[in-house]
Each structure stands twice: as structure tokens, then as C-alpha cells.
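Removed: one protein chain of the complex. Kept in place: all other protein chains.
Going by the order they are written in, the chains are A, B and C; count residues from 1 in each one.
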Amino acid sequence: MKKLINSPDTVVTDALRGLAAAHPSLEVDVENRVISLAGGPRQGKVGLVSGGGSGHEPLHGGYVGYGMLDAAAPGEVYTSPVPDQILLATQRADAGAGVLHIVKNYTGDVLNFRMAAELAEDEDIRVVSVVTNDDAAVEDSTYTAGRRGVGGTVFVEKIAGAAAEGGADLDAVAAVATRVNERTRSFAIALHAGTVPAAGKPGFALEENEVELGVGIHGEPGRERGSMAPMNELIAYALDVIHADLPVSGNLLVMLNGQGATPLIELYGAFAEATAWIEGHGATVARSLVGNYITSLDQSGFSVTLTQLDDELLRLWDAPVSTPALRWGR
Amino acid sequence: MKKLINSPDTVVTDALRGLAAAHPSLEVDVENRVISLAGGPRQGKVGLVSGGGSGHEPLHGGYVGYGMLDAAAPGEVYTSPVPDQILLATQRADAGAGVLHIVKNYTGDVLNFRMAAELAEDEDIRVVSVVTNDDAAVEDSTYTAGRRGVGGTVFVEKIAGAAAEGGADLDAVAAVATRVNERTRSFAIALHAGTVPAAGKPGFALEENEVELGVGIHGEPGRERGSMAPMNELIAYALDVIHADLPVSGNLLVMLNGQGATPLIELYGAFAEATAWIEGHGATVARSLVGNYITSLDQSGFSVTLTQLDDELLRLWDAPVSTPALRWGR
Amino acid sequence: MGFDTETAVAWIDTAATVVKADEARLTALDAAIGDGDHGANLVRGLTAAVAGIAEKEPSTPGEVLVVAGRGIVAKTGGASGPLYGSALRRAGKALGDTTDADAVQLGAALEAMLTAIVELGSAAEGDKTMVDALGPAVRAFNDLAADGASLPAAALAAADAAEAGLAATIPLQARKGRASYLGPRSVGHEDPGAASTALLLRALAEVTA
Partner (left out) sequence: MGFDTETAVAWIDTAATVVKADEARLTALDAAIGDGDHGANLVRGLTAAVAGIAEKEPSTPGEVLVVAGRGIVAKTGGASGPLYGSALRRAGKALGDTTDADAVQLGAALEAMLTAIVELGSAAEGDKTMVDALGPAVRAFNDLAADGASLPAAALAAADAAEAGLAATIPLQARKGRASYLGPRSVGHEDPGAASTALLLRALAEVTA
């Protein structure tokens, strides 16, 4: 393992120090591991908090800012944050109108956020949680912990953030977040596994002719190992899975996301194929993101996320946002 | 080699198709390989054109937009574009006030841009060229082709773009571009070499305990091979080289750039160390970029670029910009 | 002598030591069917538990477990942090003010641990989680305790049962936690949480022996 780090123990702390130095718009509490908006939230606005393991940057800290999150709680690499930390983030996000927790569906995240929500209620902060679970790779049945929350989380954070910025109350913000999640599906394929610094070797080993199909964002092995194929076939595979689950139609918001080590030139190529596939299925790419938005350390591969937009969601997507990683309209 | 591509031959074309699909603000001429502003430049504004080999995305196509470039000419992977293509970009960027060519100092780029400039003069378009050469790794002597143009090119494009947007004439825009270049130095270290799709294997082979010091952006081997070291030592090495060449002082614009496969969590950590080093040397990080801004396919490692700001350069840096890869203020 | 303050502290200390010694193994188990952090998580959590005890100097075995549980919740993260942390807190509360719990009292505390985990995580035995080790262990402990066996004997039986439960997770397909995402590919591996539960119960048997 060769990594640009001081030591596995300091990776998260070092990154938070760098985030603080790079973005004066953020208040980064390195010791308690809470990233929040410098100056705090606008009074009366519903607060938005998310968090999860580190290693997915820019998620979530890079999405703190106007029109998106008010605070984020980054855990250790690939490990959910702890309740006290989430509580602190919740307190910093609270501006008197309650706080929405956006939680990716993993047992650890769900449990730690649930405990934090209970602690927050003790402090008289009303908390509503929305759990994202957009990964079409996982069967949503009683035989699993349910679907994982993956790329759709970025869309939920942006759109719910716009609703909150626009003055919606906590239940309305939660409702729109839930709606985005329900209308969203993702699927990911990895070409090379990433390496958790503390583990020192890749999460799984792939031969030159293998890919991991339906991989998660934590270097978990996927549901199946497949054969390496030209990019257009991998894109079609991913979109077929999504389509089988939530038929592709209408105006779509599309993210073609890199897992961390796949260069932009390849992601744009993959997006060209995804667009062709989607249009070939009679739907429209109304809005898109191409780049590294929810990563898995130095894993290579892509994920594709589709959301069925409606007029309200489109308007909220287009609303101004100003965060380190997503910025337009101001 | 496992890459998310259809074939080595189609990498650039596929990426251009994707760029077109992702960014309606751009006009992407896939056949002629010219990326320009949809709707063309504002009449009377000095046009800005850059270009070079592909594989460095978002450079240069991702910097076409308000306040930065008017057109870009992407060559094959790591190969400079050809004169006709640069001429076409120049014509699309021309709004009657002449065109600035921003050329990274490589023999191929310089020669092809020079030929294009001659062709443009034949079409009565006045062209001035600024050649960037900020790589402190290369001795600038008669024994080399001169210093390479690397990360500083991003700063030159942004700042010259702001000057042009602000109404400066061609000579003034060229002068500010030259000034940025002169006040800028970069240095890069690679941990793993990237792989050119057509070559099928990494540009150089590094052992687990080796790094490439003073590496370029084309997978060229560096001047020296060094020992792998903790991140803070690598950062100090890079900054020491820069400091020896152009002493670090005053207000700095700093880019901590990833080479393509290094995750953001590591880049932020590296930026924390760079900031500490710079402040320890009595200078100030006035503005910064942390992320993948000028890449080398899937190479892993970082580059650091420093520019000595003055009031004018700071103002031009802060001016609004709206491109796929750099956006603020509008 | 039963489960007194000193024994409770020794349990947590020993647990921290053995988990630290086996960190790499727990991590490897988690890398195979999860995300490879279970070892680091528990080391972090138990280190916090030990530090919390040193700082708070609890004076009853119940308090010891409550303090340990708080430390684990506060520092572990992941699924195992809330599960183990709440479990110990609940076990501590079940012990009440007693300064020296007998086998029956400790059995009830262990039962409370199990209940806490099942309430939070809603896993049943057979889902390939820590419950597969803890469930049989608690039953073995309480069967013996109900028959009037000594606390050391009950703890030894519990440790053995936990290890058997761990072994029994190998052929199972996971239905809870991160390993469930693998579907059939989760078969053929020990569950990391069951492995750490087995370590905790072996530590209990050691300190009560």
C-alpha cells in the first residue's frame, strides 16, 4: 500500500485540517469531528445533517453550505460516526425549526443516528430521519439489512437542502427527501478495489479480466463477480439492473460518478454511453453530474444514479447551491 | 490494463460526446475536436484558447466558460492538438479583439500552436501566445527544452480569463497571463504511474517503496526516483524545491492537485501539511484549490502549485467564473 | 466470590486485551464479508471503555458495565458500537446496586444484553450476527445458573456455547448487517461480530474462573 498519508490513524484528522484550511465558508471542529456552516444556519431554517464513514469525499463535508447541508459528521474511514458527534452536528444545524437527519441505510449508520436523535430530543430539538436506500444491487427483502444508501444520497441532500433554504418546514423537507429517495436508483461496478489505510491491502482482489458487479461504497465485495467488458457493456449492465427495478422514463437526473481512482476522461466517456442508452429507452437526461461525488477511497470503477424528476424536484435541483463540491446560481 | 473505455482509439471521442451531453453551456465539435462556448464569445472581448493532449481533464475543456477560456483544442491522449484544430478553436474564440493562445511549454504544443497562429494571422485574427513553464522540477537551461507548463496553466487561464472578461485588450491580457506564469511554480510527485490506453501498461514502474520525484503530467518519468515517505515529508520535499527557486512569501494562491487516482481525503490531508509548511515559512495561503484540476489519467500522486498574488491578481482570481470545473460568483 | 466490581473491571480489561490481540483476525473476517473495520472499531470502543472506567472509578459491577457501555457507544461507531454499548449499559442497569452478583443475577444481566441487541438490531438467531454467539451463550449460562451451578461453571459453559455458535455461523447466509449485501457469497465465513462475542465470553470465563 502506497498512500499519500502520514499514518492510517491520522487520515481523517489530517483531511479535516485540510478541509478547514481550504474552505473558510466551513467551520471544521477537528477535535469533535463536526463540519458545519461558518456562522451557523439562518434562524428559522430547517437544519440538515448527514454523516457516515469517511473515505467517500466530497460526501458529506463537501456538501455543507448554502442550499444543502448545515452540518456533517464524518466517522472513521468506512465507519459510521458516533452518537455524541451526530448530536453535536445536530445542535450546530439547529436554527429552531427542527433538524433532518439524512442517513444512508447501513446498520451502523442507522443505529448511531437513531441514538443521536434520541439524545437530540432530550435537548428539545425535533429530529426527523430519512434513510436513503437507492442501491438497486441489493434485494430489498427481509433477508437483507435492506438496500444500501449510495449515490442517491447526494441528490437527496441537494434537493432537501433547496427545500429547506426555500422555507419549507421539517415535515415538508422530510417529505421531499423521501420522495427523491423513492424515485432514485443506483448501481455500481468496480474495476479495482480500494484500500482502507488501516487494512493496508485492497478490500477484494480482482483479476485482470474481472469486475465486481453491484459493489457498495465501502469496498464490500459485490453480489457477483463478472467478466471485464468494454465500457458500453458495463454501462448497459448497470442501467439494465436499474431499469428492471424502476423503469426508466421521463425527465431524469443522472449522476455518472467515479469511485475515486477513475479519471474524468473515462467518466465522460461512460456518461456518453449512459446518455445514449437512456435516450434509446425513450427517456431524457434533463440534468446531470459527471465526476467524483461519492467515492470509495482509491477504488476504480463507476456508479450510475438515476432520479425521476418532476417539476418540483427539477426546480429544487436548479435552485442555487454553494458548497465546496457543488456550486451554482450564486 | 483494466479501463472504463470502449477502446483506446475512441477514448477521446467518447469523452467529448460525454462532455457535450453533460454541459449544455458548451458547444462540443466532436468531429473537429473543438470545445467552445455555446453561443460564442461576447463581441469585442479578447478570446482565450488553450489546448494540449487529452488525459489531463478537467484541463482544458472543463475550463471553457464565462471568465475563463472561450475554446479548447484537445489532442489525442498526451499528444498535442494539430494546427487546423487549434485554428478552428481560435476562429470560434475570436470576437474581433484578438485571441490569446495559452500554451504549455512542450515542443509539440509550442510547434503546433505556432503553426496555428500563423494560419490565424492569414485569416486576419491577431494572436498572441503565452507559454506557461512553471515546473520547478526542470532546470531552465539551454540544455533542456525549458521548463514544462503544468499546474500554473490553470491559474493563468483563470486570471487571464477574468482580465478578458473585464474588458482588457489583447496585450493587457497577455501581460497579466505572463505575470501569473512568472510568479508561479509547481512540483509533482507520483506514487503510481498512469496508463496510456494505447500503451496498455503504466508509463514507468515503481516499487512499493519508491516514488517519482519531479514527475511531469504525461507519465514521463521524473528527474529522480526517491524513497516512499510519509506525506508530510513528500509535501516538504516539493515545497523545498519550489522555495529554492522562487522564495515563498506574501499572499499565495495554492493548488494542491491530484494526478487522477489519488482520493480527495488524501489531497485534503496533504493540503493541511502544505498550509502548515507555508505558514511556517512566514507566507499566507490567501486562496486555494484542492482537488483534481490537471490530471494524468489514472496516475496517483499530487502536484503543488504556488502563485505569489498581488492585489490585481487576487481581484482577478476572485472574479466570477462559470465553467464545468471551476465556478463561483455566478 | 461472584461478579464484583473488581471482576467487572477485569472483564472489560481482559476483553480489551484479547480483542487488541485478535484485532487483525477480526478485521480479516470483516474484510471477507463486510468492510474490514470490526477489529479497529472494537479496539477503539474497548479502549474508551477502559479509559472511562479509569476516569469514573465506578463502585459497583453494574456501574462498571454502564460506564463501559457508554464508552463503547461514544467511540466505536459502526453497527457493533451501538449494539455492544447498549448491551453493556443494559446489563449494568440489570445488575442494579449489587456489589457482588451471583450466577443468577449475572445471568439476568447477560439476558438483558441479548435483549438490548435484539431490540436494536432485530436480528434473530440464524441471521449470522453476534446474536448467533450470544443467544446460545446466554441460554447455556442461565440453564446452569438455574440448576444452581457456580458462576465460574456457568461462565465456562457460556464461553463454549458462544464459540460453538460462532462456528455455526460459517454455513449461514447473512440476513442482517453489511454481510447480507453479499447474499449467497456470505456463506462459508465466520461472522466477525459472533467472533468478537466469543472473545468477550471467553474473557468473562477467564476472569471469573
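Rule of thumb we're sticking to: contacts are C-beta pairs under 8 Å (C-beta built on N, C-alpha and C of every residue); 3 or more make two chains touch, one makes a residue touch a chain.
Fair warning: this is a prediction, and the values are worked out from it, not measured in the lab.
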Full-assembly contacts of the left-out chain, visible side only, are chains B
Across B:T107, B:S227 or B:S249, the one contacting the chain not displayed is B:T107
In the complete assembly, which of B:G216, B:G269 or B:P324 touches the absent chain?
B:G216
Which of B:A95, B:A199, B:L246 or B:L314 touches the missing chain? It is B:A199
Hey, which of B:S36, B:S80, B:T184 or B:T323 is the one touching the hidden chain?
B:S80
Across the whole complex, the chain not displayed is touched by subunit B residues 53, 75-84, 106-108, 111-112, 114-115, 137-139, 142-145, 148, 196, 198-199, 203, 216, 218-221, 223-224
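By our rule, only the chains that are shown with their structure count from here on.
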Using CA atoms only, can you tell me which chain is the most central one in this structure?
A
Let me have the rounded angstrom distance from the C-alpha centre of subunit A over to the C-alpha centre of subunit B, please.
29
Suppose each chain is reduced to the average of its Cα coordinates; what separation in Å results between subunit B and subunit C?
55
Please list all residues of subunit A that touch 2 or more other chains.
77
Subunit C: which residues touch two or more other chains?
none
